[in-house]
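The complex is shown incomplete by one protein chain, all other protein chains being positioned as in the whole.
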Amino acid sequence: MRLSRAQENDRVLLVSPGNRRYLLLLRSGRRFHTNKGIIEHDALIGQPLGRSVTTHLGHTFLVLRPSLHDLLMNVKRVSQIIYPKDIGLILLKLDAVHGRRIIEAGTGSGALTLALAHAVRPEGMVYSYEVREEMLRTARRNLEEAGVEDSVTLHQRDIAEGFVERDVDALFLDVREPWDYMEQTCQALADGGCFGALLPTTNQVSIQLAAMAHHPFMAIEVLELMLRQYKPVPQRLRPDDHMIGHTGYLIFARKIAPSSDPIQE
Amino acid sequence: MRLSRAQENDRVLLVSPGNRRYLLLLRSGRRFHTNKGIIEHDALIGQPLGRSVTTHLGHTFLVLRPSLHDLLMNVKRVSQIIYPKDIGLILLKLDAVHGRRIIEAGTGSGALTLALAHAVRPEGMVYSYEVREEMLRTARRNLEEAGVEDSVTLHQRDIAEGFVERDVDALFLDVREPWDYMEQTCQALADGGCFGALLPTTNQVSIQLAAMAHHPFMAIEVLELMLRQYKPVPQRLRPDDHMIGHTGYLIFARKIAPSSDPIQE
Amino acid sequence: MRLSRAQENDRVLLVSPGNRRYLLLLRSGRRFHTNKGIIEHDALIGQPLGRSVTTHLGHTFLVLRPSLHDLLMNVKRVSQIIYPKDIGLILLKLDAVHGRRIIEAGTGSGALTLALAHAVRPEGMVYSYEVREEMLRTARRNLEEAGVEDSVTLHQRDIAEGFVERDVDALFLDVREPWDYMEQTCQALADGGCFGALLPTTNQVSIQLAAMAHHPFMAIEVLELMLRQYKPVPQRLRPDDHMIGHTGYLIFARKIAPSSDPIQE
Partner (left out) sequence: MRLSRAQENDRVLLVSPGNRRYLLLLRSGRRFHTNKGIIEHDALIGQPLGRSVTTHLGHTFLVLRPSLHDLLMNVKRVSQIIYPKDIGLILLKLDAVHGRRIIEAGTGSGALTLALAHAVRPEGMVYSYEVREEMLRTARRNLEEAGVEDSVTLHQRDIAEGFVERDVDALFLDVREPWDYMEQTCQALADGGCFGALLPTTNQVSIQLAAMAHHPFMAIEVLELMLRQYKPVPQRLRPDDHMIGHTGYLIFARKIAPSSDPIQE
């Protein structure tokens, strides 16, 4: 979609006077209800973006093309999503650039899937695994609404049975017990490929690190990102009173050829 | 480059036994000297990646294709670079996806330029402005070595004279006094376009926020990211003793149409 | 109070099954109402501490002697209190030990006052200034209930008129515009004495630092403390989802003799 004008079936972002954000799929005839009043979709369709619109109660909302960040924060969710602060770093660490082939499990609501798909487009491909029907349905819808479904292959399959692809450039696990799938991971990932995982607890990180020691992984890193937001008031600049205290620990590593000489670390 | 084998003129990443990382441009006949011994480039050229190589002193190094993260951390620098933890979030906030047209100033050593170029490839374009000759030379070399020079237009030009492009999707300022260029920014950025800036001090953030209040910006955010690294030892998991305490504050906003009704915030 | 048994007029801490904490002043005949049921004060008076008590609905609460930390977190408040994480460091930085004479303004709800009084007891004295009647009343009550009123001199006085005491060991300002009182501060504080201030915004910190440059202060520090709490679950150890993002910036310095040779920093 070009910046110029909003079309039916476009997704637009509405920003309220209080800076709340709503993602809207434009459909002629529909209405968007907020506690500040109603906005008719038809008042947006065909209009230029980057402007304000007024509710029937006289409150002005900003109408924007959603950024990738907006999409990630506002995907329909049936599970905990991976946060953009983490996704940004994951993209760089996994080397998720144009043309790459990347495996991800589980799909969940598809937030990371969506970001990976954007990053490898138009020639790359994301292979995303999920066993739960409901998750897959939600993820598929999120990917379609974002228009990146052609860059994603969704597999409804238990990864204990192995991944279908071979020699992929990167592989990311957002599952409860990633250590159970190290064999399958090493079979699918090319030598030198990028491995990543997200884990909420320190115990999981320890178990995962111990499991990785029995497989050909090197350059292992564990890290976390803390995002601190500030009140954007020039004369009273200060951090917000509250912040997210934890999303998860990130593990990154490189899979090496099993036949390599051991590295003496 | 495919993962399979390193070729002459490829960049490879060497990881030392102590987890130090070196970026190497492969040239037949050259030697790489470390305090762990010498590695001949010819011992790497034509060899598969994801394997170890041994120095003449018997130490093993890992040979990898550099990820985007590795490239960013290891670009040749003549100035402070923007860190990957910040770049990851900037990409998402600027909506730097396939096909976008994005302005950046100043180019500096070209780390953010490189990441933006990767993100908008192959059809998008990054327009990067820099006045200092030496910076431009370094940045051009970094972009060429990464193979993304076709996705970047470098301008040696003082942005006080305005940007050449119009209606760009996003614009990022990494300059000392971004508040001096708000007029030029609003001329170049499309309505609804994404604005970003990186500033090291709180005083700069306050001045910048005050300046933005006189221009059509909305959905303004100020934030910072703290990256904490852990020792990847399963039985003794703990954060590193030292961490980077500060890189900079990030400001993000959306430029709206000047004719918009005021938003009552 | 000895640990042994709770007496009438003692303050006890009740800890709920969900780890919520309530401070209670024991008075015969009274009842404590919670959403888990009622506890009669008479069921606590005369009983040993460190035990559980059962509500009429059968829920067990823990009955404890409140620690200084518990008292600080649970003082009656008519204003934002200074948090224990900050108070702990303030005590060390101000050298608040047995026998010291320390000025503080404003008193507020008296949380810092209470901690300072405990620290300088029995021979030291805290001189606390406050103009607002309601604050003083609340603070006095909090100090009396904690039994440290003999170590505090409360002044209802505008500090613009100067402090009454001279040559105090330390002086702490928790007021909106501390820079207005640097003259008065330097008159009251002994040469070499410890100065401290708490300020919520970066702008205030900058103004305060600029003001201090015109007065004989040295060894100036600005810092902040971030407290991160973890879920105390052995098999799933991880930080809480949410945390306090900001309480305030702390400034510390030493006042030197005005006649000192300038330090070339």
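The chains carry the letters A, B and C, assigned in the order they are written, with residues numbered from 1 in each.
Methods note: a residue touches a chain if its C-beta (ideal position, glycine included) is under 8 Å from a C-beta of that chain, and two chains touch if they have at least 3 such contacts.
No experiment lies behind these values; they were computed from the predicted model shown.
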Partners of the unshown chain among those that are drawn: A, B, C
Options C:Q7, C:Q80 or C:S206, residue touching the unrepresented chain: C:S206
Candidates C:D10, C:E104 or C:D169 - the one touching the absent chain: C:D169
Selected from C:T34, C:T60 or C:Q80 as touching the chain missing from the view: C:T60
Residues from chain A at the interface with the omitted partner, ascending: 202-203, 205-206
Contact set of chain B toward the excluded chain (per top definition): 200-203, 228-229, 235-246
Chain C residues touching the omitted chain (full complex): 3, 15, 17-19, 21, 48-52, 54, 59-69, 72, 84-85, 87-98, 115, 118-119, 121-122, 167, 169, 190-194, 202, 205-207, 209-210, 213, 218-235, 237, 249, 251, 254-257, 259-265
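Criterion: only the chains that are shown with their structure count from here on.
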Distance from the mean Cα position of chain C to that of chain A, given in whole angstrom: 43
CA centroid of chain A to CA centroid of chain B, Å: 20
Shared interface positions of chain B, touching two or more other chains: 202, 205-206
